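Omission of a single protein chain aside, the complex is shown with its protein chains in their original locations.
Which chain is which? They are A and B, in the order written, and residues in each are numbered from 1.
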Amino acid sequence: MTWLTWRQFRAQTLVTAAALAVLAIILVITGRQLSHTFDATVIGCRARGDCTAAINSFQNQDTQLQDLTKLLMYVVPAVIGIFWGAPLLARELETGTYLLAWTQGVTRGRWLAVKLVLTGVASVATAGLLTLMVTWWYSPLERVGAGRLTPGEFSQSGIVIIGYAAFAFSLGVAAGLLIRRTLPAMAVTLAIFVGVQLAMPFWIRPHLIAPLRTVSVVKAANSVANVGTGAGTGSRLLVGATTNMPGAWIYSQQVTTASGNTNLGPSPAQCGPNYGYNACQATIIRMHLRNVVVYQPASRYWAFQWYETAIYLAVALVLAGLCWWWVRRRVA
Amino acid sequence: MIEFHLDAHSGVAPYLQLIHQVRQALRLGVLSEGDQMPTVKDVVGRLAINPNTVLKAYRELEYEGLVAARPGIGTFVTRSLGDGSAAALRPLRQELRRWLTKARRTGLDDESIEALFVDTFRSSRQDDSEEDIA
Partner (left out) sequence: MTAVLETCGLGKQYRRRWALSDCTLDIPSGRVVGLVGPNGAGKTTLLHLATGLLRPTTGTIRVLGDPPPATPAQLARVGFVAQDTPTYAGLSVADHLRLGAHLNRNWDARLASDRIERLGLDPAQRAGKLSGGQRAQLALTLAVAKKPELLILDEPVASLDPLARREFLQILMEAVADQQLSVVLSSHLVADLERVCDYLVVLVASKVQVAGDVDRLLATHHLLTGARRHPVTLPEGQQVISASHTDKQTTLIVRTDGPIHDPAWTVSAIGLEDLVLAYMSRNAPGPRPALEVQR
């Protein structure tokens, strides 16, 4: 059964190995270069003076490759689900070869177990290798970056991609089993996977760990606006304040009055057209406004990575287990 | 070695056809004493018929004493038919020719002659077998 699984999967394995090898070569060459550039420009930039410019220019290195690696991290789990997971059962059911496979000398349970385990492990290994290579390549950039906890960065770094790949694979297998046609199964896998990936950062991940809440006094407003409230009762004040939390994932940020009221009241006269910028700032500072920030600190990055990976892996295992149970007991 | 053929539409049971063909072969000298019969596997491989059919035919031939099975070696012909030698058949053949000439002279065509012969042959067989039972 091991031989058969390998033989059926041979083409995909070779293509993937080749692609990973090519990627590895590209990343190794450019990665070493990136590292050198980092050493040259950023390290010791403080001694030389302004770091901001150095960092900026460094971050603009290889932007195409940065985008490519991000794209890969998005796309590879989906590809695994669609091209490795969905056809695993769907192709056999569609072409009728399951009638041949299930009447040899191995039971259905063993047949599916071997296929699931070997192909599943291959999926996870591919994702693991990919993230290993990309993380290594990205590490200099990470050191000057703002951390990767924010939704845009989180799913392309660390170990979550392993969970995504496992989940996409199991999802594909389940879709193939239920739909029994390869192309529709691939489409459904893609649709559900994308749906879940969109839902995760907005609806699930924020609740994995309770966020922190901090309140600080507004010392400088970085934007002031007057918003008309209509009904001729004058205008309402809106103040924007800077939050300086590098690497944190900010859920919400709001400026409130000293007593916590989100309605800041009417716009003060000093912020009207007859007065200058400094007067307005001074007035606002005297209002003792508060900046309330709900956030996750950057230090929680790995906690989130582990939790999320664990969730995806658990779902993947449950789906795979259900498929195995279904095939043994119910199919055909 | 004898090669069998099957007429699927003759209405005669396949095993009887095989027996008949063996007897014919023995009469005509295609098969003689000591010859080996084709194996069951060979026969079914050529004719695509049930092996039990061939086994049945061979058993029947063995019962009639025409062949004998030697386990592990094969099935062999044990005697020829034709106490039935050509000489003994000659007078019968001549008589039959005379009858045929007579039949043709009365104006019967080939088909009618054949029908007459077959009908008489069959009914005489039936009478014989009824006598046997009685």
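Just so we're on the same page, contacts are C-beta pairs under 8 Å (C-beta built on N, C-alpha and C of every residue); 3 or more make two chains touch, one makes a residue touch a chain.
Quick caveat: nothing in here was measured; it's all calculated off a predicted structure.
J.: Which listed residue, B:46, B:104 or B:122, touches the chain dropped from view?
T.: B:46
J.: I need the residue numbers on chain A that touch the omitted chain, in ascending order.
T.: Touch with the absent chain occurs at residues 1-4, 7-8, 95-97, 99-107, 332.
J.: Need a quick check: the contact residues on chain B for the chain that isn't drawn.
T.: Spelled out for chain B, the touching residues are 6, 8, 11, 14, 39-41, 44-54.
Criterion: only the chains that are shown with their structure count from here on.
J.: Can you check how far apart chain A and chain B are, centre to centre, with Cα atoms defining each centre and the answer in Å?
T.: Those two chain centres are 87 Å apart.
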